[in-house]
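Removed: one protein chain of the complex. Kept in place: all other protein chains.
Chain lettering (A, B and C) follows the sequence in which the chains are written, and residue indices restart at 1 in each chain.
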Amino acid sequence: MVLSSAASAVIHFMPFGEEPYRGAVTTEVIILNGGSSSGKSGIARCLQAVLADPWLGFGVDSFVDALPARMQASDKGIVFAADGGVSVGADFRALEAAWMDGIAAMARAGARIIIDDVFLGGAASQQRWQKALAGTDVLWVGVRCDSAVAAGREIARGDRVEGMAASQARVVHEGVSYDLEVDTTDAESLVCARAIAAHVS
Amino acid sequence: MVLSSAASAVIHFMPFGEEPYRGAVTTEVIILNGGSSSGKSGIARCLQAVLADPWLGFGVDSFVDALPARMQASDKGIVFAADGGVSVGADFRALEAAWMDGIAAMARAGARIIIDDVFLGGAASQQRWQKALAGTDVLWVGVRCDSAVAAGREIARGDRVEGMAASQARVVHEGVSYDLEVDTTDAESLVCARAIAAHVS
Amino acid sequence: MVLSSAASAVIHFMPFGEEPYRGAVTTEVIILNGGSSSGKSGIARCLQAVLADPWLGFGVDSFVDALPARMQASDKGIVFAADGGVSVGADFRALEAAWMDGIAAMARAGARIIIDDVFLGGAASQQRWQKALAGTDVLWVGVRCDSAVAAGREIARGDRVEGMAASQARVVHEGVSYDLEVDTTDAESLVCARAIAAHVS
Partner (left out) sequence: MVLSSAASAVIHFMPFGEEPYRGAVTTEVIILNGGSSSGKSGIARCLQAVLADPWLGFGVDSFVDALPARMQASDKGIVFAADGGVSVGADFRALEAAWMDGIAAMARAGARIIIDDVFLGGAASQQRWQKALAGTDVLWVGVRCDSAVAAGREIARGDRVEGMAASQARVVHEGVSYDLEVDTTDAESLVCARAIAAHVS
């Protein structure tokens, strides 16, 4: 398989097993997983722009926005520590599970969906999505970014707790299997999106 | 039935049929329907604050945010006219149907959910939700606001196309059946939320 | 002087001394002072809509946005405590003084300006503005709101630290002299704005 030169710098194609990733089935869900400030949201918006069909975009940020405000400073909910650490509790997990089931139901009802998420639990996070999305065709995409570069972009954004980018850059990928990975360290969101789009069937 | 004096000014209790609204079942979804700038989002946030359980809040605004940007200026998507008129097309309706199915699935998976929507189609909009939410216990709430007052709040917000509030104030309620209605013309969001919460079982 | 009936409920006209507030001079600056969630920003936007000339709107929020992010969690800058308390330090005060001088210079250069501020220091805050604005014609407006109502609106907004509204509702007015006061407890922003506009010369 030959990727275009523009994409070759950023794509690491990693098929699951021996079957080609692109078959008779139609990609129903694209999951972008990466640390804070790795560029997931920008890639998601570019994907919505370059893909011919209209895809719905959701993400962990929109899920957190849907939570009661009081859960954003609660052990049962989600806590953003001053050092950039993020921890979530039982109520967060319970609501997240229902949210994942709902996103999966949207896909089964015919909407094509792009998710951007931060797999704080690494492989365990991926398993939660796999369970919810059982039977749907998912394209798993890892969004990498050099830790120092992501930390710099965190400062440039100015709306994130400093330290999140660095602390999440590697851990969110631990044990996670992807169909392809992009690296935004030296590649623009739009270039990454086009590379991903080439894998959408 | 006696409502508290604080609530009595704003609540018009309208049970469906003869069954009490509060039975053995547990309210799974609260749907707030009202025109732009009628105060739905504020009431939703107050409901999340006053209800003991954590409820997820979604709405037509978060759905529109999930659409590709290009659909926000497309006949197939959603068009905000300069005079405040809003029209939606085939792609919008198709994705909205899947989104509604997904929200319903979240409720069936155990998440308690508050929706704020603008029933541009009046009774037809309610039927779409009824179809998606079949079998779940829904509390239907109408959020009224005097047209001129809502238009003033639209100016005060400064982030909405002028004219939406006035054009939607009445039409979104046409033919719609509610469990209760609140009117934000003279009542605060928190007062309305407490009145609604009293009907949550 | 007769105020319209709509305005009479909310306006308490309090001239400085015996001179009429409205003379040959032209109002160059309107300062709205009130606690968090009292409705200042909404009134400012409505004033911009109802006044014939184009007025520039600035406020303490836009000033805080102009600060380095690190000053928002620094004793020298501004600290938002978990209980809603707000304290500011030396660097904040120094930059604020320069900012006030700059706003005054905009007015002297011919721009008509609406400021919304929170006089955490009460009379001392007013004196800082009076010093900066010396020689310009200022309309001082107090924006009152019942403490409990403002606290409820704070919940409805969902983007403010809870407790700010209640803790600031009274203290920001201590020792401050106004040309007029409005009370948003029972009056809409647009109604308050029209009442203020009637005092603009």
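Going forward, contacts are C-beta pairs under 8 Å (C-beta built on N, C-alpha and C of every residue); 3 or more make two chains touch, one makes a residue touch a chain.
These numbers were taken from a predicted model, which means no experiment stands behind them.
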Have a look at C:82, C:109 or C:134 and name the one touching the chain we're not showing. C:109
Which residue among A:71, A:95 or A:149 touches the omitted chain? A:149
Chain A residues touching the chain left out here are 39, 42-43, 45-46, 49, 149, 152-153, 155-158, 186, 188-191
On chain C, the omitted chain is touched by residues 45, 48-49, 54-58, 62, 65-71, 76-77, 91, 94-95, 97-99, 101-111
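Assume only the chains that are shown with their structure count from here on.
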To test your reading of the model: what rotation angle superimposes chain A on chain B by C-alpha positions, in degrees to the nearest 5? 180
Most centrally placed chain, judged by C-alpha centres: B
Distance-wise, how many Å sit between the C-alpha centres of chain A and chain C, to the nearest whole number? 43
Can you list the chain A residues in contact with two or more other chains? 69
